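Okay, so here's the structure we're looking at.
Incomplete set of chains, arranged as in the complex.
A and B are the chain letters, set down in written order, and residue numbers restart from 1 in every chain.
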Amino acid sequence: MANITRIEAGPRMSKAVVHGDTVYLAGIVADDNTQDVTGQTKQVLAEIDRLLALAGTDKSKLLRANIWITDMAQFGAMNAVWDAWVSPGNTPARATVQAALATPAYKVEIMVVAAK
Amino acid sequence: MANITRIEAGPRMSKAVVHGDTVYLAGIVADDNTQDVTGQTKQVLAEIDRLLALAGTDKSKLLRANIWITDMAQFGAMNAVWDAWVSPGNTPARATVQAALATPAYKVEIMVVAAK
């Protein structure tokens, strides 16, 4: 079987898990959830960049993304940050739906799968 | 590492991403969202068939499916279309939950992973 490497493994979840050449990231939310959806999305994507780097890969190898936002009225604001961040020509398969998150302060959560 | 091939890659997302022998499709919604959940589910599954074919595979190799419907009262109507579409004996691992989608006109969104 392929090797499993866990990154920042806590008692509840790992921030990332590498299985062979596939990297699974946890659902990421903003550290500072007092910011609006624009600020929170920037924080989330920066954290995804950090975790992908720890896993030995980067956003140009994203395979799949699941995005949850708490208010679909903020879809455009989230997308503006997303569109500026993704690697041109290397966008993942993506789905975005509305859902309440762990606390009402969170406006967006993103969970990705990448290749390494 | 395994090769990555992106299908209908746009500036925001790709419709499908092939990584080695795993195919990740985007969350698919109906082009004509004036139809009811039955019509929309048929459209979504036809689009999934089209994308799987472009990726060199088909519904008999589905691995996993995530389904979001906007109103759980329409679960039976969605399932009737799904059950008639899936490849007998080759059904994927599946989960269906309720969620609001990008616009209220969308009644169903489906995101699958397949082997090729």
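Basically, a residue touches a chain if its C-beta (ideal position, glycine included) is under 8 Å from a C-beta of that chain, and two chains touch if they have at least 3 such contacts.
In this text, all values refer to a predicted model and were calculated from it rather than measured experimentally.
Assembly remark, whole complex in this entry with 2 chains visible in place, copy number of the identical chain is 3.
In the analysis below, only the chains that are shown with their structure count from here on.
Each chain gets one centre point, the mean of its Cα atoms, and the points for subunit A and subunit B are 21 Å apart. Considering their complex, residues 21-22, 61-66, 72, 75, 79, 82-83, 86, 88-99, 113, 115-116 of subunit A touch subunit B.
In the complex of the two chains, the subunit B residues touching subunit A come out as 1-2, 4, 6, 9-17, 19-20, 22, 24-27, 66, 68, 99-103, 109, 111, 113.
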